[in-house]
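With one protein chain withheld, the remaining protein chains of the complex are depicted in position.
Chain nomenclature is as follows: A and B, assigned in order of appearance, with residue numbering initiated at 1 for each chain independently.
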Amino acid sequence: MSRVSLQGVAKSFGSVQAVKDVTLDIPDHAFVTLLGPSGCGKTTTLNMLAGLERVSRGKILLDGQEITDWAPHERGMAMVFQNYALYPHMDVYGNIAFSLKLKKTPKAEIEQRVQRVAKALEVDKLLQRRISQLSGGQQQRVALARAMVKEPKVFLFDEPLSNLDAALRTRMRIEIKKLHQQLKATSIFVTHDQEEAMILSDYIAVMKDGVVMQYGKANDVYRRPNHLYVGTFIGKPRMSILEGELRVSAEGGEAVFEGEDLRLAWPGSAGTTNEGVAGAVSLGVRAEDAHLVPAQDAGPDTLVGDIALLEPLGSDTFVEVVRGRHSITARVEPDAAVFLGDRVGVRINRAKLHVFDRESGLRLAV
Amino acid sequence: MRRMLSTWVRPALLYGLVAFFVIWTLAPVIWIATMSVQPEINYVSVPPHLSLNDFSLRWYTEMLSQADVAAALKNSVITSVATMACCLVFGSLAAYALARLKFPRRNLFLGASVISRMIPSMVLIIPMFLIMRWLNLRDTYAALIIVYSTFLLPYVIWMLKNFFDQIPVALESAARMDGCTRLGALFRVMIPAAAPGVVATAVFAFIGAWNEFLFGLILSTREVTPITVKLSGLVSSTFHSDTSLVAATGMLAILPVVALVIILNRYIVRGLVEGVKY
Partner (left out) sequence: MAGLLDDRQAGHRRSVIAMTDTRPRASFWQRFNRMDEGRFGYLLIAPTALLMLVFLALPIGYSILMSLNRIELTISPDWKFIGLNNFGGLLSDNQVNAAIPRTLFFAALNVVFTTVLALVLSIVLNEPFKGRRWVRVFILLPWAVAPVVSGVMWRYMFHQSYGLINAVLRALGLIDKYVVWFDDPSVALSVAAIASAWKALPFASLILLAAMQGIPESLYRAAKMDGASILHRFWYVTFPHLRPTVIFVVVLQIIASLQAFDLIFTLTRGGPGQGTVVLNYLTFINAFERLSLGSASALALALAGLIMVLSGISLSLTVRRTPKGQA
């Protein structure tokens, strides 16, 4: 149960800067995800936290104490790996008990702790098995047990679910979440899967090119992405982007968006306006904030176009509406009567608009 | 017709070749083994007159009771085991560093170890003789162990490095997270996980030391003479009384390595193929 903080941490391999500048404060009990595409430096960051990679610049603190140069085994952290990394020359029991044996824990206590953890993860029937006799899911459970038995201060997860098939991944995801709710141990989880990150995390740090783009509560990162990249990386379906010019009039606060062959306008309303903003923007709209209306009911805040794609998921249906070079995805009820090729309107809720500067990608307050 | 031919010609040819290679491989061994359990008169006569009635192990017992032959065997065991141990300890440290750690001039060391495999021992023998005399190490186990280890280490390091390269990095990381130091992870996890390869390498080092001749000949005078040198002395001495004794000594010189080859065959085959790769 520990606070972890990274202060301006950087790592370079030769001339390649894998991690440029990462500063994160991870509160006690929190489940934090480092999210980003491959090569963004998230695994390197995790390895530096673990002590497996040396820090080129910056500091790492654990409960206020600097541990930047400590060896991995001094840090009291546990890690779960993508390829499980179970010791092939030991049986399941040996794998789980290994860290306790190294600490010279009394035999009886080892036995008791291994049994308890194995029960919790439902691998107690497998203790005498060899690693090669286990399925992928079983191996990952053993790997979790091996991490848990140490009762570490911090859990580190390096894409632990990405080698599992879809069904198993969903199940293990829930189990990791439940484990965290029980143990309340500070956990740092690395993944490229935004859905996984949303489901598991209290906090998400979105990384790109060795830099943290945004770090905040999972819901905040989803609701208020501070960068176009974050907005489009998080959320399924992907956030729709309309490219054009946005003007907000100084007096009434009316906002007008003009793109190629497209004009959207929202009347002013008190309290929502920042007057005088204007410029080239990327307008982000999430599917749940875009409402399908009959074409004849179109208002100034409605994009009229043709349905180009239907994605029925059972619980919802996502509709892609195309107009010229613009396309926008809206969510509708699964039994809505919409058909491919229909001309429809998409009403966009001004309050839920995400406005990003076209050039820098940064969020604009509008 | 053609089909009939192929149904018996192919197996006949195959088994014929198998027989040829088995005989080719075993004949010299079996012949010397035979000589070592028969009185000389039996195989000197024309044609050889081999008889089970004359079977005896007395040439072995006689050789083993001779102080110098028994000592030579002991010397070979000591130097070979010690060389193997040195090679494994230093070799696994270096191989681990080369397989896992990034350090400046790593490639220089790799290159040097490749080149050192190409240096023929004849180049080194005279200076080595002088160095060992200067260090006062002539005719000591230390001299032989040092020289054999130096020679074998470049091979051992490459073999071990190739085996370590095949072990996932995460396995070592897991061990370090579980509480091992780097060296702890090497000895508790990497080496056990690469056990078949390490066994092959150990056998390779042992056999390399056991079979060495030139340095043994030059660097030992009496005290640490290995069995290979002893045997060559027996063969060329003009007045040995009984060839069966020489044959028995030859058998004693190959028995340990032959036993290793038969017991650890599978490991050795893998290790040999692995040792060739760069």
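Criterion: contacts are C-beta pairs under 8 Å (C-beta built on N, C-alpha and C of every residue); 3 or more make two chains touch, one makes a residue touch a chain.
Note that the structure is predicted; figures quoted are calculated from it, not measured.
Peer 1: Of the listed residues B:29, B:57 or B:195, which contacts the missing chain in the full complex?
Peer 2: Answer from the full complex: B:29 touches the omitted chain.
Peer 1: Determine which one of A:102, A:168, A:310 or A:338 touches the chain that has been left out.
Peer 2: Of these options, the touching residue for the absent chain is A:102.
Peer 1: Considering the whole complex rather than only what is displayed, give the residues of chain B touching the chain that is not shown.
Peer 2: These residues touch the chain not displayed: 11, 14-15, 17-18, 21-22, 24-29, 31-32, 35, 40, 43-44, 46-48, 90-91, 93-94, 96-104, 106, 109, 112-128, 130-131, 146-147, 149-150, 153-154, 157, 165-166, 169, 179, 181-182, 207, 210-214, 218, 228-229, 231-232, 235-236, 243, 246-247, 250, 253-254, 257-258, 260-262, 265, 268-269, 272-273, 276-278.
Peer 1: Need a quick check: the contact residues on chain A for the chain that isn't drawn.
Peer 2: Output for chain A: 13, 18, 43-44, 54, 62-65, 67, 69-71, 73-76, 102-104.
Here, only the chains that are shown with their structure count from here on.
Peer 1: Whole-Å distance, chain A centre to chain B centre, using C-alpha means?
Peer 2: Centre separation, chain A to chain B: 56 Å.
Peer 1: What residues of chain A sit close enough to touch chain B in their complex?
Peer 2: 47, 50-52, 71-73, 77-79, 81-83, 85-89, 98-99, 102-103, 146, 150, 156, 158
Peer 1: In the complex of these two chains, what residues of chain B are touching chain A?
Peer 2: It comes out as residues 168, 170-171, 173-182, 184, 189, 192-193, 195.
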